[in-house]
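Here the complex is missing a single protein chain, while all its other protein chains stay put.
Chain nomenclature is as follows: A, B and C, assigned in order of appearance, with residue numbering initiated at 1 for each chain independently.
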Amino acid sequence: MIKIVGFSGSLRPTSYSRQALHLAGQKAEALGAAVTLLDLRDLDLPFCDGTDELDQHPGVIKLRQSVEAADGLILVTPEYHGAVSGVLKNALDLLSFEHLSGKVTGAISVLGGQANSNALNQLRLITRWVHAWMIPEQVAIGQAWNAFDDEERLKDEKLDQRLTQFVENLVRAAGTLSQRA
Amino acid sequence: MIKIVGFSGSLRPTSYSRQALHLAGQKAEALGAAVTLLDLRDLDLPFCDGTDELDQHPGVIKLRQSVEAADGLILVTPEYHGAVSGVLKNALDLLSFEHLSGKVTGAISVLGGQANSNALNQLRLITRWVHAWMIPEQVAIGQAWNAFDDEERLKDEKLDQRLTQFVENLVRAAGTLSQRA
Amino acid sequence: MIKIVGFSGSLRPTSYSRQALHLAGQKAEALGAAVTLLDLRDLDLPFCDGTDELDQHPGVIKLRQSVEAADGLILVTPEYHGAVSGVLKNALDLLSFEHLSGKVTGAISVLGGQANSNALNQLRLITRWVHAWMIPEQVAIGQAWNAFDDEERLKDEKLDQRLTQFVENLVRAAGTLSQRA
Partner (left out) sequence: MIKIVGFSGSLRPTSYSRQALHLAGQKAEALGAAVTLLDLRDLDLPFCDGTDELDQHPGVIKLRQSVEAADGLILVTPEYHGAVSGVLKNALDLLSFEHLSGKVTGAISVLGGQANSNALNQLRLITRWVHAWMIPEQVAIGQAWNAFDDEERLKDEKLDQRLTQFVENLVRAAGTLSQRA
């Protein structure tokens, strides 16, 4: 069974990034994948300060174990200042090659303004750095404050189809490329 | 008098990024600039979670006031996973257009391996996003564990000259372009 | 008198990039700048193949002399495959540090689809590489086939204002930062 782990780089009480993550997670489950969504608020991660204490932090341990056990990853980031959020990058900084290398990742960005690919481009270069795969498909959700309906679904059907296709390709590639023992 | 504010995106107890920042700060002072170096460990910044409480946090207030009062900024980042550290990005996320727009910035990256411009490229795009200037010159300090001598100076004379020229250009441009009232 | 030189990276018989360049050029002239717009079709540039013959090519000579004589540059690129066109990059490859270093540049991209900043980001990193300045402001013209009216003006007033502000900032910065002897 394909294991997909996802997390989003927003700690906001109400977060469109989290909504996007949930939606993607549902679509992956509908395809038969085993999906684990981590909420970084629950993990209560510390800043990555290079100390040995990090290795004892329960949230860090859970993050690392979850990622290591996955075939594929869904990374969702709000685009702040045309880039990945510090919250998401800090979570990635707490992971290393041993957790991320060879994983199949897919990226979603959520923006207040018009859709753009700045944060997605960055995530692509970051995942490469740790020798993870990133699938060609990616999704940018612009004007996020107006993107979801009351049932937390995307109003724009085309965008929803694009998200569906993104998840299909991620799950398929995670099955094909996964090096999980 | 030209006001330069600097901070680095590392919280490590011993940090080459901080050493690089101090060195750059000294060079700016030698040129007659008024230099304020912030230590993010002292500011004890929270994660940017979009809540109103952020505006009351003493560290956030100090960061914002310091940056707003500056003509020029020195941003130092360790390069983690081929990118700006989450710590630095989170600090930038806590700042907005009103603090950063029009500032003259210069970027330094510090790497464990060979010098690269990944994190510097990112910082250039991030500062642009908030309509700040970034000077053309930039400095990447590779193999940082071997870059400094006992007196916290750069061993490589050419690299030190490059840092000097970087600071000269930053201070000059901060004087020329600053829109501080 | 501020000298502005501009060229666009499209050779298409009918080119929205060229229209955007003309419009920006007119706005710069209205501000009192001396504007020279080069048409790469007229220059008939060769591919940059590193041979000495390049230095004798009349188009290369004209390109280099024009750029060297400028305070500021307007670079317009169509976004092909999420990047600067090969035509524009080849023209930049024919220029070197001695022509470009210290120039004040501003970038405009023209896209068939939705506006994006991919090609603009690239141009920012390329100009930095040759130690040119790039102003923080930039303009992406999306759905270019529908962006201009019959008189070659931008239909979208806000976008036109943005272009005006872009040109104002470019001309001002070219005056402030220019190192032309």
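Methods note: contacts are C-beta pairs under 8 Å (C-beta built on N, C-alpha and C of every residue); 3 or more make two chains touch, one makes a residue touch a chain.
Since this is a predicted model, take the numbers as computed values, not measurements.
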| item | value |
| --- | --- |
| Contact set of chain B toward the excluded chain (per top definition) | 82, 114-118, 121 |
| Touch residues of chain A, complete complex, unshown partner | 121, 124-125, 127-128, 131-138, 173, 176-177 |
| On chain C, residues whose C-beta touches the chain left out of the figure | 10-13, 47-51, 80-93, 118, 122, 125-126, 128-130 |
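Quick note on the criterion: only the chains that are shown with their structure count from here on.
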| item | value |
| --- | --- |
| Inter-copy rotation, chain A to chain C, in degrees (Cα atoms; steps of 5) | 180 |
| Rounded Å distance, chain A centre to chain C centre (Cα mean) | 37 |
| Length of the line joining the C-alpha centres of chain A and chain B, rounded to whole Å | 28 |
| In chain A, residues with contacts to at least two other chains | 82, 118 |
